[in-house]
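This structure is in structure tokens; I'll ask about it shortly.
Note that one protein chain of the assembly has been removed; the remaining protein chains are unaltered in position.
Chain nomenclature is as follows: A, B and C, assigned in order of appearance, with residue numbering initiated at 1 for each chain independently.
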């Protein structure tokens, strides 16, 4: 079983709803899911500190990043979390994990791509593999905002119960499912029967890692 | 006389050195320069608050943004500052000001472009006009790292007195000069003699603004 | 009077409609407008050649770039045009001109920001100044797609007469007006009376350029 962590910041609760949708999709595909909210209390003078949260990410096969788009990029609180991963970067601790992302803001486009691009750049610094969305846009339906690199959701002043809307949350679920399935495939979760057939054989994963 | 503000975050002091170089260039071109450092003390739970600093930016003709590149983007502390400008965004307070940017990190490339791209996106949310660098790269000389959208400086573990190096700081000065001259041109700084010739005439700036 | 050129590629005619809207806005603000379509006939083996078109751009105060978003970026035909400006880049011929951009594709978001980002990067290589849109998004109205760096228009399989729709075209007009007014301000179009007052005085523009 793969472990998928969803680590996100949410200011007004809209991104939290999207995070739940993404987590729901991942769980429905059989992954163990951690839903980790970045909290302001963990940020002092712009620096994030929460060893337990980071340790959960260390133990994950895939990490899905989420943030509202504020002023054209991820929220400062998300960035504080990202900046706190420098030691893990240096130790290559997250290398070869899967990464993905989602963001929410008021307009249909609204520079949300800029936030997804940042998530991508951040994950590349960590040598993760990026998994985007695989949904051709459907007007008013799944991926109605037509995003590819990750999930976009829309929320203006409505209550978080209402926005992002159902279609946006289905889009989030789709990404969660996709990441969970990719983590399963990438990490070769062998059944007991398959494992017996393989007794005495190093796992392909180990071989690949040893060779790399 | 135009007012150019340089607003930046610096963690280890290297970006501060670049900020000083940019300020020096702007001052040498006759601008009044504000050098504003974003400080961790002004950030609580990821939120920046410093009314005096923001008021100085409100009163500026041009704002030059600076930050180290941390984990593929601007430092969280810079982002906290950016996120604190939402009301100004809504009020269009910074519209038509000039914007520019600089960043410092350890490698020659090192995703520094990503930080400059964020500064650009941020300034576009504010409807500012972006002014890049105008220096063809010279090996080991000005713009040795070959950047166009803004200034890139390099600093590893060296002391801030040593890195960014002299060439990088000259590049910073070049941007400062360019922005100051552009602010002068954009805001039509008329000499006393020219002002007398114009007595009784609304400034072209007012006319343009009235028409817009 | 300022000269604003709109240089664009259009495959199916939708981007051409947006180009006309941008041109209309610029003309309404008193600019002389060149509407230049990049044509496949001018591209041989991926290389664009049209000296007359490039000479018109050389003589412009502002250049507005336009292209559909194809496969996540500007059309190859636009890129062929961009690649043909290398000599101008080296000679710094377009330095200090104003730049802006617009793009059209099928979805609300659809990686259109990626195309605008390319236009920006391209203009920075030329040391141009970038002018974005100054319109807070209005649901179903001007800037309904919520773009800041430039104009986004939407067109699926509809006829070019229908899409981009009226709101999108008004957004294009807004950018055209803004660029024309910025060009006027940037280039100080003095009235005859003002020119007489200045007789014997070098234009501020020349002074600024001489000093830079």
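Criterion: a contact is a pair of C-beta atoms (placed from the backbone, for glycine too) under 8 Å apart; a residue touches a chain by one contact, two chains touch by 3 or more.
Predicted model only: the values in this text are computed from it and were never measured.
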Omitted-chain contact residue, chosen from C:25, C:74, C:153 or C:172 = C:74
Chain not shown: contacting residue from C:121, C:134, C:149 or C:181 = C:121
Could you tell me which of B:97, B:144 or B:185 touches the chain that is not displayed?
-> B:144
Missing-chain contacts mapped onto chain B | 72, 105-114, 137, 144-149, 152
Residue ranges of chain C at the interface with the undisplayed chain = 40-41, 43-48, 70-77, 79-80, 82-83, 85-86, 89, 111, 114, 117-118, 121-122, 124-125
Touching residues on chain A - with respect to the absent chain | 29, 90, 92, 95-96, 117, 120-121, 124-125, 127-134, 136, 148-149, 177-178, 181-182, 184-186, 188-190, 193-194, 197-198, 201, 204-205, 208, 211-212
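The criterion applied here is as follows: only the chains that are shown with their structure count from here on.
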Which chain's centre, taken as the mean of its Cα atoms, is farthest from the centre of chain C?
-> A
On Cα atoms, by how many degrees is chain B rotated relative to chain C, nearest 5?
-> 180
Looking at chain A with chain B, do both copies bring the same residues to the contact (over half shared) or different ones?
-> same
Whole-Å gap separating chain B and chain C, where each centre is the average of the chain's CA atoms = 24
Among all residues of chain B, those touching at least two other chains are 117, 121, 124-125
